[in-house]
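Omission of a single protein chain aside, the complex is shown with its protein chains in their original locations.
Each chain gets a letter, A and B, in the order it is written, and its residues are counted from 1.
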Amino acid sequence: MEFSATQLAAVLKGTIEGDANALVHDYAKIEEGKPGTLSFLSNPKYENYLYETEASIVLVNNDFQPTKPVKATLIRVPNAYLALATLLQLAEQHKPGKSGIDPTAHIAASASVGKNCYIGPFVYIGENAVIGDNTQIYSHCAINDNAKIGSNNILYNGVVVYHECVIGNNCIFHAGAIVGADGFGFAKNPDGSYFKMPQNGNVIVEDNVEIGANTCIDRGSMGPTIVHSGVKLDNQIQIGHNAEIGHNTVMAGCSAVAGSAKVGNDCTFAGFVGIAGHIQIANNTMAGAFTGITKSVKNPGQVYHGPTALPAMQNKKAFSVYRNLPDFRKEFYELQKEVAALKEQLKQKD
Amino acid sequence: MEFSATQLAAVLKGTIEGDANALVHDYAKIEEGKPGTLSFLSNPKYENYLYETEASIVLVNNDFQPTKPVKATLIRVPNAYLALATLLQLAEQHKPGKSGIDPTAHIAASASVGKNCYIGPFVYIGENAVIGDNTQIYSHCAINDNAKIGSNNILYNGVVVYHECVIGNNCIFHAGAIVGADGFGFAKNPDGSYFKMPQNGNVIVEDNVEIGANTCIDRGSMGPTIVHSGVKLDNQIQIGHNAEIGHNTVMAGCSAVAGSAKVGNDCTFAGFVGIAGHIQIANNTMAGAFTGITKSVKNPGQVYHGPTALPAMQNKKAFSVYRNLPDFRKEFYELQKEVAALKEQLKQKD
Partner (left out) sequence: MEFSATQLAAVLKGTIEGDANALVHDYAKIEEGKPGTLSFLSNPKYENYLYETEASIVLVNNDFQPTKPVKATLIRVPNAYLALATLLQLAEQHKPGKSGIDPTAHIAASASVGKNCYIGPFVYIGENAVIGDNTQIYSHCAINDNAKIGSNNILYNGVVVYHECVIGNNCIFHAGAIVGADGFGFAKNPDGSYFKMPQNGNVIVEDNVEIGANTCIDRGSMGPTIVHSGVKLDNQIQIGHNAEIGHNTVMAGCSAVAGSAKVGNDCTFAGFVGIAGHIQIANNTMAGAFTGITKSVKNPGQVYHGPTALPAMQNKKAFSVYRNLPDFRKEFYELQKEVAALKEQLKQKD
């Protein structure tokens, strides 16, 4: 299918600069744009590509001012990245979704499956499990006894939802995600061996959550582990028992939140961020890669960095001294010598 | 079901302080306790909750001395956390376990399955595999050729046990755990490409081991990778080929042990701990989060911390200087200036 700049601008409520009849039939990154493709410019770092791209139409932010001539037709919108996302999502909605219940799926007699669902081959749905309408469950997923899954969810291949766990609506779970495995709790016996602390809680995942491939969210020991609405977790993440992740918080791959930690709303974590157990993280906290936070963060909006976390600016300044520590040490030795020489001079004066 | 303080104290051999007829029918965290719930106080950090909790009964350690009046009935026991675990486990044992062999399970004719097992839907059991008595294997597990699994184990959904691997008794494997994938061994060819080192060993997991969701334990290249009895591994852990993990060692999520490393008994690792290959870690070693140990640890009972590990106390002291390095640097510049001024003064004296 082909679209003109006029058509796209109408959908996006944008304004056209250049040929309103330019046509596109595909998307491309700006540095790889070819005639007939649509691209976007959001990050100013990529501005130079705009002047070279072969893309026919480029979405730009309203406030963008080109500094050189541009060959492509521009469509100005409030947020170019969001506008592209809107278009891509429209395109996706035209793709036919999967539907129907595969005859190989194992659905317990006491389970219930809503309308217009897709239940793929070799899916296991246990006793009393409930699946809402329009939910797609790909091959090899296991929805264990008494689990409740809402409407309009997608569970890709091999997702496991343990017994009693509850999932809201409009969520996406990528392949291999595991919801509700036992939390890691043991009591030490007098002989040094460990006694398993039963994990009788569950996991509650609210609406509009996306969970990455092979990410794990453990069930609570007592009461739930809670992932609030709008949370986005990347791949390979670990969420411990009874943790709570606040609304619209976003975590990049390989991060981990230990048991009973409460992470606030609207936080943003880079990869390999670790949050210690039993602490509280204020709303809007940010953390750079390889940051380990072991104490509660009380004031919202702060940025942390470092395996033993410091405020990011403090860490940056400390690190800038660290990297030159050997020179600092040398300067110190020289100063020591100078002082010794002065001492000696002074002694000779006596 | 409801229990009185008298009944619980009898099971736990504890002593009652308060109303011996107090009744409970559920568990709750002390800060969330409601009438009719049982709670416990173990970590002194939570003591304040004791004076506010609505829980009807609270388990406390024998040596605990309240500093304010307590409304709840107390049951004194040697270890409140362990006592709660005992009660929770008793409760779990009353839940009916899964049993029976699902007709969709694929069990090779040459495989053997013990008495009273649960083999869930879509389970694959390969040639000559052996499954002991009372073992529960949930949906989508794959037990490959010649694998041997003992008695009283639970393998949750989608666990993979590669060919030839051996698992003891009373173990729990959480969903997505993978036992026996090839170790990571390659020899460099003269042209820069890599030649795969065949991995002909296996994995031996001894008794009473718990393995977390999506944790991987690679097979040995020659000989086994060994996880000794009583080991508890959290989620998302990676154990390399021919590594050995000592009895009752406990590792939190996202940690990794590289190939041929030998970790001693009774070690405790926080999250994101990395142990380099071919080294030995003494018994009772502890490591904080984001600790990378690259040299053998010879003396037992030491605590390490830092991405390049130092003894934890040394790291703490070094870090306390690190965080203020910019101030230190400034003080140094001032001292340099003072020394220069002294030098000048002294010169003028000559």
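Assume a residue touches a chain if its C-beta (ideal position, glycine included) is under 8 Å from a C-beta of that chain, and two chains touch if they have at least 3 such contacts.
Keep in mind that what you see is a predicted model, and the values were worked out from it rather than measured.
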Where B:K29, B:H140, B:H228 or B:H247 are the choices, the one touching the absent chain is B:H140
Residue in contact with the excluded chain [from A:F3, A:Y27, A:Y49 or A:F195]: A:Y27
Could you tell me which of A:T6, A:N189 or A:N208 touches the chain that is not displayed? A:N208
Answer key for A:E2, A:D63, A:E92 or A:D191 versus the chain not shown reads A:E92
Residues in chain B touching the chain absent from view: 104, 106, 122, 124, 140, 142, 144, 158, 160, 162, 176, 178, 181-182, 184, 186-189, 192-198, 200, 214, 216, 218, 222-223, 236, 238, 240, 242, 254, 256, 258, 272, 274, 276, 278, 290, 292, 294, 307-308, 310, 314, 317-318, 320-322, 328, 331-332, 335, 338-339, 342, 345-346, 349
Interface with the undisplayed chain - residues on chain A: 27-29, 32, 45, 79, 81-82, 84-86, 88-89, 91-92, 102, 104, 120-122, 138-140, 156-158, 172, 174-176, 208, 210, 212-214, 230, 232, 234-236, 248, 250, 252-254, 266, 271-272, 289-290, 306-307, 319, 322-326, 328-329, 332, 335-336, 339, 342-343, 346, 349
